[in-house]
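Only one protein chain is missing from this complex, and each of the others stays in its spot.
Let's look at chain A:
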């Protein structure tokens, strides 16, 4: 009965988490930076990962797309295992080519933008689609222009990044990540390097993305954004993920005393 199989497959796909991380451990030298961190992100879910500086939020995020490697634990992106650990505690990654293929489902935006300074805005957007996906230049340009419209920077298409403000750079970085058509967007403190008056335009772009049901995991210090846009808040401190709860609930009454202390400090 093909239809039943099909339905089952659809149901499985719908319930399958976009990101699944279980029992992640990581140390830098002898300093433990992640201690048994587990997090699941569903399709279209926006998760804000918050916590004090040095709590391991960014490191955890960077483990999900292999910018950092884990010592122990399990990571799967859309059901495909990236790293797993056997009973003896040996952590293994899939092959390098597989890692690249799986991580391509994610896009990432950095605190310091990491735009390519020798390329114009447009070239920043078309580089990876052409080089990695083999897209024809004309098609890549057409898509890039749509994305630039979306982030409101069509007029800057032929400028070099050095000519842009921080907020504009970050919007280009978001468009550049979207050009690879990821299913998941990872944001690593996207507004932390910006002047306060420039954070708004970046947050607006991110909010629009959330409204399109993009799956997003956002490391942020913007409590306003976490409260208004995120569905879920995950709180980390000292390498541990202390609580993961619906945003409204978390901000209403944080469960853990350290989250409460953190919120009191931030708000």
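Methods note: contacts are C-beta pairs under 8 Å (C-beta built on N, C-alpha and C of every residue); 3 or more make two chains touch, one makes a residue touch a chain; residues count from 1.
Following the convention adopted for this analysis, contacts and distances are computed from a predicted model.
Visitor: Which of the following names does UniProt give to the chain that is not shown: "Selenide, water dikinase", "ABC transporter ATP-binding protein", "Glutamate/aspartate import permease protein GltK" or "NADH-quinone oxidoreductase subunit J"?
Guide: For the chain not displayed, UniProt's protein name is "Glutamate/aspartate import permease protein GltK".
Visitor: For the full complex, which residue in A:24, A:46, A:103 or A:174 touches the chain that was left out?
Guide: The one listed residue touching the chain not shown is A:103.
Visitor: Could you pull out which residues of chain A are in touch with the chain that's been left out?
Guide: 65-67, 100, 103-104, 106-108, 110, 112, 114-118, 127-128, 131-133, 160, 162-163, 176-177, 180
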